[in-house]
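To start, the structure under review is shown below, and the notes come after it.
This view holds just a subset of the chains, kept in their places.
Letters are used for the chains, namely A, B, C and D, taken in the order the chains are written, and counting of residues starts over at 1 for each.
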Amino acid sequence: MATLGLIEYETASAEVRAVYDDIMATRQTDYINNFWKALARDPVTLRRTWANLKQVMGSGSLDALTKELIYLAVSVTNQCSYCIASHTAAARKAGMADAMFGELMAVVGMANETNRLASGYQVEVDERFRT
Amino acid sequence: MATLGLIEYETASAEVRAVYDDIMATRQTDYINNFWKALARDPVTLRRTWANLKQVMGSGSLDALTKELIYLAVSVTNQCSYCIASHTAAARKAGMADAMFGELMAVVGMANETNRLASGYQVEVDERFRT
Amino acid sequence: MATLGLIEYETASAEVRAVYDDIMATRQTDYINNFWKALARDPVTLRRTWANLKQVMGSGSLDALTKELIYLAVSVTNQCSYCIASHTAAARKAGMADAMFGELMAVVGMANETNRLASGYQVEVDERFRT
Amino acid sequence: MATLGLIEYETASAEVRAVYDDIMATRQTDYINNFWKALARDPVTLRRTWANLKQVMGSGSLDALTKELIYLAVSVTNQCSYCIASHTAAARKAGMADAMFGELMAVVGMANETNRLASGYQVEVDERFRT
């Protein structure tokens, strides 16, 4: 159950509880998932990571669902089991229907394939794509 | 200029030209980028890859812009220079504004970070996230 | 229990036992972990890998703890579950305190994030950083 | 020169200049490297990334040099050219001698090798390494 163990709400310090409270309020849930309970062993990292995530994942030029799809695409590419499981749940909560999931996986698969074809064939960047 | 060289339209076989023609018609452009010209050395792979990409990237449950953002997110995660350059251009053509690009990068960065925090802390998947 | 199974000390050949003996003597332990027992199916690879590791991980310009932290950083980046588990144990044995682990993870997370920001933004290497 | 171009100090907004000023003061240099000038196109990401990096990379349980070595180890594992170039420079500035660099690379190489041996042989995590 995590390298340094998990910290439950009941036994958490005030500092950790404040982050837990904000997670639950922001996500409108009474559930704190294991990721945060594991990070809570290092309150500085817990607070920074949550503050960053809250800033980055909110609606902006991209809506919340699109951001969750991107998050899942990266997690799948990196083969992170925990992240695939948790962000599949998060994406569904944000509105990802089964058909969207299927298309997302198809795009992620193709991108991983053509990334290797492009590099394997040593294709030079086209003049018009250069910055 | 690519491991096996590039094949220009003028010197392409009828089989390769047919793919080039379909790429240009589908994308409404008269430009074939180096990726396809490199793949053309293996017409079977050229035809299959283009047919797949055409099927996968078209509008469906996810719109074309969202798919391009996902493609770019994967390419950045994999550090594929050619793909980052070409799919940044493709995403812009599909409507990615600068602010969207900034948010996309922020999400990709965070996902790559938390993927390692989750795995590094050996966090066990929550019961409710299990399939 | 591993693709080719594990080889226990009792049933090991003299050649494999010699490596096991050296591992136990070097690490001052009577425990051989599964990694070596799995590799033992290919004695040439077992012997070479152990000899390399012994040479690489010993104290030099970098001390043994620093080397273990680096090993764990790489394993986390690559999402290798076995390696994360075994090298977390090894790093602790070498002196990694919980606070060090927390800082290590924070650095690994940030590096994975900024690696993608740098590539995603297609940042050109500064003249002064070129070799 | 970066997807969205670089922002020089002279033409930067007050918000961006404040970050640049803090980078230069913290690092005791008058040089801003391209990474920050590229990120400056998205001031929110610029400010957040710099604040995080400043917090994470300072001396704590691990000294600044060790953290730079870990950063470089991750960047090499991920094959990020820009990051390898810039963090090699940063590590040297923090005290990395040539012999340290050689040992760092040797450890990074070995870890990448044994990560694949462990996964490829499908080695099960030893009971004693489980969390």
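In this section, contacts are C-beta pairs under 8 Å (C-beta built on N, C-alpha and C of every residue); 3 or more make two chains touch, one makes a residue touch a chain.
These numbers were taken from a predicted model, which means no experiment stands behind them.
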Chains shown: 4; total copies of the one sequence in the complete assembly of this file come to 6
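We take it that only the chains that are shown with their structure count from here on.
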Of C-D and B-D, the pair joined by more C-beta contact pairs is C-D
The chain whose C-alpha centroid lies farthest from that of chain C is chain B
Taking each chain's centre as the mean of its CA atoms, chain C sits from chain D at a distance in Å of 21
Between chain B and chain D, the Cα-mean centres are separated in Å by 27
Among all residues of chain A, those touching at least two other chains are 1-4, 41, 44-45, 49, 52, 78, 80, 131
Chain B residues touching chain A in their complex are 1-4, 31, 33-35, 38-39, 45, 49, 52-53, 56-57, 60-62, 66-67, 69-71, 73-75, 77-78, 80-83, 85-89, 97, 99-100, 102-104, 106-108, 110-126, 128-131
Within their complex, chain C touches chain B through residues 72, 76-77, 79, 81, 84-85, 88, 104-105, 108-110, 112-117, 119-122
Chain A contacts chain D in the complex at 1-3, 5, 44, 48, 52, 55, 131
